[in-house]
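A single protein chain has been omitted from the complex, and every remaining protein chain is retained in its original position.
Let's look at chain A:
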Amino acid sequence: MELFLSQILNGLAIGQVYALIALGFSLVFGVANIINFAQGALFMLGAFIAYSAIAWFGLPLVPAAAVSVVIVAILGLLLERIALRPLIGAPYVAPFLSTLAISTIIDQSAEIVWSPESQPFPASISSTTFFIGNAYITVTDLVIFGFGAAATVALTLFVSFTWTGRALRATAQDASAAAQLGIRTDVMRQIAFGLAGALGALSGILVALYFQSVFPQMGIPFGLKGFAAALLGGLASIPGAVVGGLLLGIGETLASAYVGDSYRDAIAFTLLLLMLLVRPNGLLGGGRLDALGGAGAAAGAMPTTSLLASSSSQQSALRAYYLPPWGFLAVGAAFALVPLVVSSTYVLQALIYGFIFALLSASTSLVSGSVGILSIGQAAFFGVGAYAVGVFARPYGLPADATLAIAIGLTALVAVVAAIPLLKLTGHTAALGTLAIGQIGFLVFLNWVSVTRGPMGILNIPHPVLELLGGLRFATTEQKYWLVLGFAAVALVIAERYVSSPIGRVWRAIREDRLAALAAGLPVRRYILLAFAVSGALAGLAGGLFAYVQQVVSPESFTVETSILVLTMAVLGGLGNLTGAALAGFALAILPEFLRGFAEWRMIVYGLLLLVALRVRPQGLLGAR
């Protein structure tokens, strides 16, 4: 019982921090109607700038924190200015992807500046412990809780009783009406981003104090938890964000105490998915406002219309260029000749990865483009396929036909199960759901040691043998090249046939207007699940082939970076356009081979590519379909 109470007190402290991150999401979402994916990156920067101010310049904690909060608030303003303002009136998907790109660039830059390693935070608050009855709480917890609560109260007073605060809320509730009262809604957007930056920095510093360490990858998991807290509370509500944060904090602290610390994050993200399944409007954000016909901002993330459509005007007709299904066989046949003229295993190896990523990028394009559920978790499906081969190829000694069939079937199944919580969601919320799936996948690969061997990974995967072809063994690089090329070409033919068929048409109908699709009597859920099954099968095959080529499977291949990378590929190729996705996947996968020596700049280059593409050609190179 004492442990239980102590955990609750402890959970309140960290929950208060989640509430602050959640408030950053809620403010920006309310005022700008954007889910700011870069909130996590601002959070991480807040922690690191405070870290540097203390460790490099010898500032005491409080001034260091103040400096960090100010700098990150300015960065928040810049973020709005650079990444979002130019995209007003662009397709709905563009601002979200833009914050995703910025967050990738910031995270990777942080790894370059501060090194990718975790570092101890150079300041701490006294670790004196208090007892409340038999439950204990540390001074650190108290200070964190106090600061978090004070910031929340200050924010609430600000938005309730100042002219700027009222104007902010007015803009959140009805931007057009606010503009007609003489409120500068563009300035309100900036203020929201600045405040979100300040809240992000403050929460980053408090987390650094709580866990006594900082690491450049901390942005995504904490950002995601903050989003979970915001969603729990109904996304656009300040008290909701606080309640959501506290519940999440208590929930995960209890889970880590009673289930195990390595499951702390997995449980938080599972809670997020469950929440999406049960109450996508949040605990406090009921349907009350919809019934009264008001508050577009509070009702949901985005209209259920196409991600590719834009709010500003009609779309002018955009042309999409794509291959017919048999075209993939023709291209595949042409590539099959390459080993006859090129003998460099280095080049062939690069091309093999190109094929695998073409497949993976197509699988992402299928759900993200054709069905319109932006997938930021595709790496999890990729990983399931790879681990399926890893687990069944060596200990069970199964041939490649069997292991690849298992990889495809199992991944399709996992994708379908993972899609269930996403069925009711559209737009940004669905995208964050897929991000949670990706994180859960990674955490399972990392922590389910008895099956995946955890961080060590599965080594020495044997060369693939196809029993159906009379025990044909693929041992050399050329042989593997043909194996991967053959599977990739056939899989792409099948996928393109789906997309070009009446099924593909229904998928696009669901993407364009889910309500209309439902009203037309289409079994929307079944079609979404089918899309996830097909996408999962493709990703599973890609993963299986990847395992055979690498001969090693380990969790770091399946991080959120991989998911972001393949989504970038899909967007660059033109969402929903498998030809474009395959081309962009192939090109971006072999690109780093030419940029060797710049390995750490790779994600920055991808992020910049994505930003530029969104500005210049949001429909992708070959055009969205």
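Remarks
Following the convention adopted for this analysis, a residue touches a chain if its C-beta (ideal position, glycine included) is under 8 Å from a C-beta of that chain, and two chains touch if they have at least 3 such contacts; residues count from 1.
Methods note: contacts and distances are computed from a predicted model.
The listed choices are "2-oxoglutarate ferredoxin oxidoreductase subunit alpha", "Cytochrome c oxidase subunit 1", "ABC transporter ATP-binding protein" or "Beta-ketoacyl synthase-like protein"; the UniProt protein name belonging to the chain that is not shown reads "ABC transporter ATP-binding protein". The residue from A:Leu9, A:Ala73, A:Ala110 or A:Ile183 that touches the chain not shown here is A:Ile183. Counting over the whole complex, chain A has residues 163, 166-167, 169-170, 173-174, 176-184, 186, 289, 292, 294-295, 298, 312-316 touching the chain that is not drawn.
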